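The other protein chains are all here in position, but one chain of the complex has been omitted.
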Amino acid sequence: MSIELRHISKRFGDITAVRNISFTVGEGELVGLLGPSGGGKTTVLRMIAGLETPTEGDLFVRGRRMNDVPVQTRNIGFVFQGYALFKTMTVFDNIAFGLRIQKQQPADIAARVEELAKTLGLEGLERRFPHQLSGGQRQRVAIARALAPKPNVLLLDEPFGAVDAKIRQELREWLVQLHDELNITTVFVTHDQEEAMEVSNRILIFSRGNLEQLGSPREVYEQPRNEFVARFIGVMNVLEMTVSGGIARLGGLSFPAHGHSEGQTLRIGFRPYAVQVSKSPNEYRHQAILKHTYFLGIMLRLELETPDGLVVRARMSKEDYARLKLEDGMSVSFQIREYRVLAREGEILTPEVSLSQPTVLGEGI
Amino acid sequence: MARNLHRVLTPANTRSRRGADESRLTQWILIGIAAIFVGLFLVLPLVSMFYEAFRKGPGAYISALTQENTLDSIRYTLTIAVLVVPLNALFGLAAAWALTRFQFRGKALLTTLIDLPFAISPVVVGVMLIALFGYQGWLGPWLRAHDLKVVFALPGMVLATVFVTFPFVARELIPMMQSQGTEPEQAALTLGASGWQVFWHVTLPSIKWALLYGLILTTARAMGEFGAVFVVSNRIAGEMPIPLWVDNLNADHRGSEAFAVASLLAFLALGTLALKAWLESRHQEEEAAGLWTTSSPVINSGESETAFTTQTPP
Partner (left out) sequence: MKQYCKTRRLLPGFRLTLGFTLFYLSVVVLIPMSAMILRGSGMGWGGFWKYVLDPRAIAAYKLSLVASMTAALLNVLFGTLLAWVLVRYTFPGRRLMDALVDVPFALPTAVAGLTLGNLYGPQGWIGQWLAPMGIAGVNSRFGVVIALMFVSLPFVVRTVQPVLETFEQEVEEAAATLGAGRWRTFFRVVLPTLLPSIITGFALAFARALGEFGSIQFVSGSIPFRTEIAPQILIQHLDEHETAGAIAVALFLLIISFLILGTINLIETWARRFQN
C-alpha cells in the first residue's frame, strides 16, 4: 500500500474540513479526489503532503506513519493549483531546486534536469523564466520540479484548473500517458467529474468533509451509493414524491413504493438515458410537450414538460432524433425505464429498480 | 471556494502549517524587535513632543498659540493649503485621465516628470523659483516694474508648495484608473452619456477613495512643507507659515513655545493618519461587499449539463 489514511479528521477551529476518512491508494495507482469546492479534498491532499497536520487519525506512506514527519523530509512531489513556480529562477533552476537541497553533484543535477525536460517536452526552455512560458509549459515545469527528487508519491491540486478548455483535454491524456510511463503513485484533486472519470483508475468522491464513495469511474456512475454521488456524477432527474397506497406520486407520474409508509416523502431519481420518448402521444404512459432540444454533440438532450408542469430531461442520439422526426413543441409520450429511490447524502442507496426490460446502454457520461 | 475557505481557516495562529511557517519563538522574537523599534523610533518622539508642548501647563500652551505671530502663521498655512490643494487636485485628475485613458508619444516622459518632485530636494525647488522670479531672475525686472512680488512673499511659497505636492493626487489616481480600465466609460458612452456625464457619473464615483486619499496627503504635505518654503520666504515673523514659525521660535530659544506651535502640526498629522485609516476601512468594506456578491458558491460545476432540479408538488 502506498498511501493509507486511517480515520483521519481535520478541524480548523470549529469547522470540520475532513471527517473520519479512511482509504488506501495502491502502489502505482492514479487516483482522483472529486467533489464540489469546500468538500475537503484539497485538505486531504495537503495532509498527505504534510502541509496540514491531521487533527485525528493516522497517515501512512509506504507503511511508515507520517503524522509527525515534517513536510521537508516526506519526499512527496506536490504540484500546486497555481503552479507556485519560483519566478526569480529559470526553468532549469526551478527543476534543480529540490536536487540542490539534497546537495547532489552539479553533473548529476544537470543530467536529471535534462532527462525531465526531455520527458516533459521542455527542451530548449531551460534558460527561460516562468513568465516567458505558456500556461501548459508552466504546468509541466511544476510537474518536472515535483518529480525531480524522485518522490514516493505525486500529488496534484486541480492540475487542469488554470489552463483553458482546449489544452485541458490534451493535458489529461498527457497525464495518463506520463503516469503509465513513470508508474508513480499519483493522487490528484479535481472538481470536474468528467476529468476525474477520464483520468483516474479510481475516484474518491467528497462532500462536506465526508468521503461519499470510492470506486472505479464505472462503479460510481452505475452504482452511486447515495443521492449526492448520483447527482454529482452525470445528470439525473430528481422528483420529490409522496407515498399513498403503496405508490409514490407527483402529478401524473407514479412509481411503485412498496414497503414505504403512507404519507412518506420519497426522492426518486432517474438518468436522462432511462427516459424513452415516442412521437406518438399514446405509445407510452406519460404525455408531455417537447419544450426544447439541446444539442450536445453526438447526443441531444430533450426537455419534456408534463401537463402538470413537471420538467423531465431525456437523452437521445442524433440518429434516433432524426428517425423520429421530433420537433420542439410537439406532443410526445414517454416512459421511465429505470429509476432509483434516492438516499440522502451520507446514506446508502437502494439498488436500481427496472420497470420494463432493463436495457444496458453503452452511454458515456 | 476551497482555496478561499482554506485562507479564512488558516490564520497564522492555527499552527496547522508545518515547514511553511516560522516557529512560534522566531515569530515572537521578530515581532518583539519590530515593536521595540517602532516604540523607540516612532512612538517616543510623538510622546515627547506632546509632553514638551504641555509641560508648562495649559496657560502657557494657550498663550503660545494665541500670540499674534502664531495666528499669522496659521493664517499663512491655511491660505497656502486652500490655494494649493484644489489646483493640485485638478492637475491630478487631468493628468490621470490623459495618462490612463489615451496612448500618445512621450507618455513615459510625462510619467517621469510627474515623479520629479520625489527626486528633487525641496531646497533646490526654492532656488529654481528664485532663478525665475528673483531680483536677478528672468522675470525679476518685469515683476519689479509692475511692483509685484513672487519670491520672498506668499505667491512664491504657494508655487513652491505646489511643486512639492503636485504628484500626490496623480500618483493615487493613476494606478487606480489603470486597473479599472475604460470599459465602464465606454459602456456609458454607448448609452449616450456626454464626456462630462461619463466623468461625473462613472469615473468619479469609482475613484473617489483614491482621490480623497490623495487630497489628504496633499493637504498634510502642503501644511507641513519646510525646505522649499524656507528658501522663498523672507523669514520675517508674521509672514511665515507654521513650520517656519516653529523653526524661528526654536532658533530664538523659545523651546516650549516652539513645541506648543509644533503640536498643532502634530495634531494635524495624527488627524491625517486617523482619516487615512478610516478611508481604508471604508474602502475595504465596499470592496468586501462587492466581493461577496460576485463569488457566490458554486454548488456544482464541471459539465455543461448542470440542470439538477428537484421538483416538488405545487
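Going by the order they are written in, the chains are A and B; count residues from 1 in each one.
Here is the rule we go by: a contact is a pair of C-beta atoms (placed from the backbone, for glycine too) under 8 Å apart; a residue touches a chain by one contact, two chains touch by 3 or more.
These figures come from a predicted structure and were not determined experimentally.
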Discussion item. I'm checking contacts with the chain that's been left out. Which of B:Gln67, B:Thr182 or B:Ser206 qualifies?
Written reply: B:Thr182
Response to the item:
Checked against the full complex, the residue among A:Ile15, A:Ile101, A:Leu296 or A:Ala322 that touches the missing chain is A:Ile101
Worksheet item: Which of these touches the unseen chain: A:Phe78, A:Phe206, A:Tyr221 or A:Tyr339?
Response: A:Phe78
Item to complete: For the chain that got dropped from the picture, name the residues of subunit A it touches.
Response: 49-51, 71-78, 80-82, 84-89, 97-98, 101-102, 129-131, 142, 145-146, 148-149
Item to complete: State which residues belonging to subunit B touch the missing partner chain.
Response: 11-13, 17, 19-22, 26-27, 30-31, 33-35, 37-38, 40-46, 48-49, 52, 87, 90-91, 93-95, 97-98, 101-104, 110, 113-114, 116, 118-125, 127-132, 134, 136-138, 159, 162-163, 166, 182, 185-186, 189, 194-195, 198-199, 217, 220, 223-227, 230-231, 242-244, 246-247, 250, 255, 258-259, 262, 265-266, 268-270, 272-273, 276-277
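Heads up, the rule we're going with is that only the chains that are shown with their structure count from here on.
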Item to complete: Calculate how many whole Å lie between the centre of subunit A and the centre of subunit B, each centre taken as the average of the chain's C-alpha atoms.
Response: 51
